[in-house]
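One protein chain omitted, others in place.
Take a look at chain A:
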Amino acid sequence: MKSLKFAAGFLCIAAPALAETPVLDVLTYDSFVSEWGPGPAIEKAFEAECGCDLRFTPAGDGAALLARLQLEGAKTTADVVLGLDTNLTAAARATGLFAPHGQTPALTLPVAFDDAEFLPYDWGWFAFVHNKSLTAPTDFKALAASDLKIVIQDPRSSTPGLGLLMWVKAAYGDDAAQIWTDLADNIVTVTPGWSEAYGMFLEGEADLVLSYTTSPAYHLIAEEDDSKTAAVFTEGNYMQVEVMGKLKSTDQNDLADKFLAFMLSDAAQSVLPTTNWMYPAKTPAEGLPKGFETLVQPSKSLLLSADEAEAARPAALDEWRAALAR
């Protein structure tokens, strides 16, 4: 009798486990999963069509995400990684953990983008954001010559900081060091992450802050505040392309492929602009949300390839440090 009860109990516990819906594990950055980020809407829409359980695991920001993946290595339980940017993909590729995605979506990025392992899902232009009342400089040289104050992020701890480093390198090559030297007296301070810098700008500690051309859209759409805008630079504005990739070790290969394709469908792409405050990688049929048409459009887009970025980083970092360590 006792063993019968045990068997019954065991079956009760085991039965759902047998019929368990497949689980897709997505490792991503923190702000993606929060209730105000894209995570909840995307989870709901994807689960409605996949018959699976989509689980996000948050791991700090983009750089922390890569570190986390490297810590877990081949033993990782994640199926998909979402949230690296092109300055990190070379290092991510070097881990050998990623599988080719085999997809050819019609992307609407302003530059050609072709990568066997990483698929973009959204992107943005880096830009200095400022109040409309300010007449902003139109290039780095004018900025350096002005007495305007800027806050930037540290390229050693933050992805926008690294983006700015690459921006100056892509625009000025060997003269980058001189630009940094000239900029030194404009830089109020260098913060560890994007939030500190943006928060300080909002508190009035600086005239401009390194952020994105899409940042004013947040203030306009979420706060009905149209006082912010971003500066277009004649050298071109450097891009941040956020990418996702499938891991070789996944036990949900088909589901992972489906998820990558889903992220580029209209259902997901239309969520991103007003949750992640970036441009969708493939503009949905209904276009961009109202308010995005007010954003400034750089005429020239700069982007180093993943390998160029990886190769340029150590020297660019030394240049940056030497120029700013007055």
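In the analysis below, a residue touches a chain if its C-beta (ideal position, glycine included) is under 8 Å from a C-beta of that chain, and two chains touch if they have at least 3 such contacts; residues count from 1.
In the analysis below, contacts and distances are computed from a predicted model.
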item: Omitted chain (choose from "glutamine--fructose-6-phosphate transaminase (isomerizing)", "Thiosulfohydrolase SoxB", "Cytochrome c-type biogenesis protein" or "Thiamine/thiamine pyrophosphate ABC transporter permease ThiP") - UniProt protein name; value: "Thiamine/thiamine pyrophosphate ABC transporter permease ThiP"
item: Residue among A:Ala91, A:Ala136 or A:Leu247 that touches the chain left out of view; value: A:Ala91
item: On chain A, residues whose C-beta touches the chain left out of the figure; value: 30-31, 33-37, 39, 55-61, 63-64, 66-68, 70-72, 75, 77, 91, 149, 154, 156-157, 162, 184, 187-196, 198-200, 202-206, 215, 218-219, 222, 277, 313, 320-321, 324-326
